[in-house]
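Here it is: the structure, laid out below.
With one protein chain held back, the other chains of the complex are shown just where they sit.
Moving on, here comes chain A:
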Amino acid sequence: MTTATMDEPARDAKAPGPRGSQRRGTTPLQSLRRSWDKHWYAWAMVAPVVIVIAVLVLYPLCYGLYLSFTNANERNVAQNIGPIHIGATYDFVGLHNYWQILSGRDGDFYPRLEWTVIWTVSCVALTYAIGLAMAMLLNRPVRFRLFYRLALILPWAVPAFIGVFAWRLMFNSQYGVFNDIITKVGLPAQDWLGTPFAQKIAVILVNIWCGVPFMMVALLGGLQAIPNELYEAAEMDGATPLQRFFNVTVPGLRPVTNTVILLSTVWTFNMFPIIYLLLGNNTTGDTDILVTHAYEMAFSGGAADYAGSATYGIVILMILVAFSTFYRRQLKTQD
């Protein structure tokens, strides 16, 4: 990419002025060919990336979109059983799947969406708050600062599923370490994952544990980028620590904040492993977010609903695209 951008001005400089006006009069095909002649090297450089993205992202996405307009399930998709080939027999059903979901007729979408939104908002808000607090603590000169920083990044270095299983063991109501501790102190043992409400609190807690290190590192970077002179000037003017926080730190962190909140929202919205692995199979279904619900639809034995699951996937994508667009626009108007 760098080569391409450097190439362009170099050639443009050689080209005389009138050529630019000539170009405006040419047909799109000619301009395309000229662009190819000029930038073929750039195209060749990005081709591998474009191909990989097309295969890994665009093809499944388009196929999912296509399936969402059909009634495909595991009984009517094409089968290639060795020498035996059975053609697909599913039908095009237009927007039926979307209507089923958005009208609330499937009975699952709105309850799942409600919990997904609560889950995302509470996780992102708490993760950000805790991450910021820790970043502020680690930004001041303390002894063993490097050790603290490394220790606090640790949850990030542990693969999510290992962390989640460790939490599951600790939450165990009969043999878990949490209940061992509180019963030693003399408090009654708790059923940490006993009801859907308790399970919801638990998954949020574990997700915060997993998400804080990223927030902390990102915000620490942001804090270090705020010039010290600003704080000194504010202090000279007699600003209290609280005033300095709201008038120097918060505005100074805004670029980082905007990005991490957007990223973290998208991640949390689709955070599959924590909910799926922490709670296991014996759930009432009330703790499923949209993605785990879509997974259940696509992989339940004997009646897997590929079309319904694909529709959920596309709806999730739409929600996130809409959110990102709205969020970016909102930020622009603020600036």
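Note that in this section contacts are C-beta pairs under 8 Å (C-beta built on N, C-alpha and C of every residue); 3 or more make two chains touch, one makes a residue touch a chain; residues count from 1.
What we mean here is this: contacts and distances are computed from a predicted model.
Peer 1: Which of the following is the UniProt-recorded protein name of the chain this complex doesn't show: "Extracellular solute-binding protein", "HPr-rel-A system PqqD family protein", "Multisubunit sodium/proton antiporter MrpF subunit" or "Cytochrome c"?
Peer 2: Matching "Extracellular solute-binding protein", "HPr-rel-A system PqqD family protein", "Multisubunit sodium/proton antiporter MrpF subunit" or "Cytochrome c" to the record, the invisible chain is "Extracellular solute-binding protein".
Peer 1: Using the document's definition of touch, tell me which of A:122, A:139 or A:283 contacts the absent chain.
Peer 2: Only one listed residue reaches the unshown chain, and that is A:283.
Peer 1: Quick one: which of A:122, A:139 or A:173 touches the chain that's been left out?
Peer 2: Hidden-chain contact among the options goes to A:173.
Peer 1: Please identify which residue in A:103, A:183 or A:300 touches the non-displayed chain.
Peer 2: Reading the full complex, the residue touching the unseen chain is A:300.
Peer 1: In the whole complex, not just what's shown, which of A:32, A:53 or A:86 touches the removed chain?
Peer 2: Considering all chains, including the one not shown, the answer is A:86.
Peer 1: With the missing chain put back, which residues of chain A would touch it? List them for me.
Peer 2: 70, 74-75, 77, 79-92, 168-169, 171-175, 191, 193-196, 199, 278-285, 296, 299-304
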